[in-house]
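The structure that follows is given in the form of C-alpha cells.
The complex appears here minus one protein chain, its other protein chains still in place.
What follows is subunit A.
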Amino acid sequence: MDYAATREDALAQIAAAQDLGTLETLRVGFLGKQGSISGLLKTLGGMLPEERQQVGPQIHALRESVSEALAARKDALEAAALAQRLAGETVDLTLPAPEAPRGSIHPVSQVMDELAEIFADMGFAVATGPEIEDDWHNFGALNIPESHPARAMHDTFYFPDQDGEGRAMLLRTHTSPVQIRAMLAQGAPIRIIAPGRVYRSDSDATHTPMFHQVEGLVIDKGIHLGHLKWTLETFLKAFFERDDIVLRLRPSYFPFTEPSVEVDVGFAIVGGKRVLGGSGDAPGHGWMELLGSGMVNRKVIAAGGLDPDEWQGFAFGAGIDRLAMLKYGMDDLRAFFDGDARWNRHYGFNPNDVPTLSGGVGTAA
C-alpha cells in the first residue's frame, strides 16, 4: 500500500475544505470509527510481528499528519469565521456614550470641611447650636445687655415668641452663642470651632440676611493673646496654603472679649483680585479686615459656668462665605444662595475632593 499517496490525497482534501461541516465529514471519513485510516490501524492486529514492525510506524505517521492537518485547518476556518463575524459587528465609537450626571458640593460645605480638617489637627472639635436662639445666649450671656449700644451693631431678626423662661427668641446674629452652650455642656478645657448659619437684617451688594460664620473658642489654663495670634496665623497659612500670610492685630471692641482684637491680613492685587500673602505695608499690598477676636471676657466665662479665676482663653469669628470667596475667587456673595445650578457646577466641588491634610485641604482650580 502506498501510504505516501494516501497521505497526500488526504491532506489535499483537508486543505480544500471550505467550512467546518466539510472538515468534520472528512475527519469522520479518515479518523472516525469506520474511517479509512482507522481501518488501516485495525489491520495491524492481524499482521506478523515483522510486518507490523515495518508497516506500523508508517500507518501511525499517516494518522498523525492527517490529525494535525485537520486541527490546523479547523483553527484556520474558525479564525476566518470569527474575523468575518467581527467585521459585521463594527460600531461607531465616536457616537456619545451614555451620560452620567455630575454632582457637586457647595463651596460653603467644602470650606466647612476644610476648616474642620485644619482645626482637628490643632485639637479642635466641631460644635453646633441652634440658629433660633434666645436673647440670653445670643446677647446677655455674651455681655451684651439689652441697653448696650453694641446691640445696635447687630441688626437682629426677632420672633414674636418667648421661651419658657421669658427670653425673647431671635435668629442668632453670630455663632458666639455656641461658646456659651459648649462651655455649659462640656466644661473646660475646651477647643472648638462652631461653623454655621447666622442672620442679620441686612441686604445689599455685599450683605445677605443669611450668611455663614465660624466661631473658635479655646478655654484652658494660661492661654493668652500670643496663643490667639499663633492659632489664627497657623489656620490662615494652612487654609490658604501659603507660608507668607502676615497678620496685623488692631485693638478693637467686642463686648464678649477683653482685650479685643481685629485681625487684618496682608494682600496684593493680582489680576484684579485680592490675593492674600505678604505684608500689607509692602508695595502694591494692603490690609484687609478678616477676623474679629479677643480674650474671652470674664463675664462670658462665668456665664458659661466656669470660674474665670481658674480658666481663661480666646475666641474668634470669621465669615465662611468670605473665606470661600477669597480662596476660590467668587465675587458675589448673593450668588451663594441663589441656587443657580450653573454657578453651583462652576464653583462647586467634586465629591471626591475630600479635604485632607496630606493632600492639602484646598482643591486646585
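Convention: a residue touches a chain if its C-beta (ideal position, glycine included) is under 8 Å from a C-beta of that chain, and two chains touch if they have at least 3 such contacts; residues count from 1.
Going forward, contacts and distances are computed from a predicted model.
Participant: Given the choices "Phenylalanine--tRNA ligase beta subunit", "Nitrite/sulfite reductase", "ABC transporter permease" or "Hydantoinase/oxoprolinase family protein", state the protein name listed in UniProt for the chain not shown.
Facilitator: "Phenylalanine--tRNA ligase beta subunit"
Participant: Which residue among A:Ala120, A:Val275, A:Met288 or A:Met330 touches the omitted chain?
Facilitator: Reading the full complex, the residue touching the unseen chain is A:Ala120.
Participant: With respect to the chain omitted from the figure, which of A:Thr6, A:Gln179, A:Gln213 or A:Ser260 is a touching residue?
Facilitator: In the complete complex, the chain left out is touched by residue A:Ser260.
Participant: List every residue of subunit A that touches the chain not included in the displayed model.
Facilitator: Touching the chain left out of view, subunit A contributes residues 95-96, 98-106, 108-109, 113, 116, 120-126, 130-132, 134, 147-150, 152-153, 157-165, 169, 171, 191, 197, 199, 201-203, 209-210, 218, 220, 222-231, 233-234, 248-253, 258-262, 295, 297-298, 312, 336-342, 344-345, 348, 350-352, 354.
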